[in-house]
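Below: the structure, in structure tokens.
Removed from the display is one protein chain of the complex; every other protein chain stays in position.
Up next is chain A:
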Amino acid sequence: MADVSIRNVTKRFGDTTAVSDLSIDIADGEFIVLLGPTGAGKTTTLRLIAGLEAPDAGRLSIAGRDVTKAPPAARDVAFVFQQYSLYPHLSVYDNLAFPLRSPIRPMAKAAIDAKVRTIAAMLKIEDKLANKATKLSGGQMQRVAIGRALVRDPAIYLMDEPLSSLDAKLRADLRLELKRIQAELGATILYVTHDQTEAMTMASRIGVIDRGRLVQIGTPREIYENPFNAYVAQRLGQPAINLVDAGLFPDLAIPQRTATLGLRTEHVAIARVGGAARGEGRGLVRRVEHLGDQNHIHVELDGTPLVLLADADSDIGAGDRVDVRPERPLFFDREGARL
């Protein structure tokens, strides 16, 4: 394990700039999650670190060693690919042993065997070792793919959406497992996802990427509570933050130049207006989604739709008139920058 530093790296494919002037310093033992929409350049960033792509500008160093021009084999990284992770012509055992049999890190047969069995046990695939890699379920394949990286002890693990294409339950299980393994091994991991739950629960720091640029990097809490701009605020939060016109709440004290208000679903007080005052409520409840542990309330406020959060036992229903009062709003200027 070691530090990894990415300095002002740019990568272009023809006209598209996949990664633009990106800098990240990853400390030993950190679990960094890159979050961003599709096409943001997340995979490209990992491929640059692994040496599968050469940067057009910038420098990369791993453990203090400049590896900008080093071939992949010399970089000491492990990669879990977004897809095609297993060698179809090999058994599960041979897939796991493949990285250990590499000619640049000679290892005794017995040591390889021990390592493969330990990792297989850790990922609960011991009974599948003799299977052909193609004769596994999707979830088992993902585990083997992660195992193929974990058998090694590289400077950094690069993982490209390793839990995508799994069902929610398995995903949650593996998420915990991966976090536990990371803590156990003290591993440094750069992890790509567009699943915000994965990002929030596993990351020591989250980096938010937009169109090849790193917009903000910080602890999950910092990113959530203190987003640098409206874009970052939109990346986290389920349902997404409400971005509304600054004039929607005339009573609210807002800083100058505020163009947009950011209202987290849970940062809005909502109260039903009944009886004679019923006509006073500004908000009209359009729809209520019951999720079991909470309710999502879709409110229309002077023609502006808002999604708000209410307790599971709230009795607000469609057609009700409600009062809506922002608490702890975020202020953004015309360009979306935080004020």
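Here is the rule we use: a residue touches a chain if its C-beta (ideal position, glycine included) is under 8 Å from a C-beta of that chain, and two chains touch if they have at least 3 such contacts; residues count from 1.
One rule holds in what follows: contacts and distances are computed from a predicted model.
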| item | value |
| --- | --- |
| Record-based protein name (UniProt) of the chain missing from this complex, from "3-isopropylmalate dehydratase large subunit", "Ferredoxin", "Carbohydrate ABC transporter permease" or "Molybdopterin dehydrogenase" | "Carbohydrate ABC transporter permease" |
| Given A:A27, A:L52 or A:A337, the one touching the chain that is not displayed | A:L52 |
| Contact with the hidden chain (one of A:P99, A:G147, A:P162 or A:G207) | A:P99 |
| Absent-chain contact - pick from A:L34, A:L60, A:A78 or A:A203 | A:A78 |
| Omitted-chain contact residue, chosen from A:P88, A:G138, A:G247 or A:G274 | A:P88 |
| Residue ranges of chain A at the interface with the undisplayed chain | 50-52, 71-73, 75, 77-79, 81, 83-85, 87-89, 98-99, 102-105, 148, 152 |
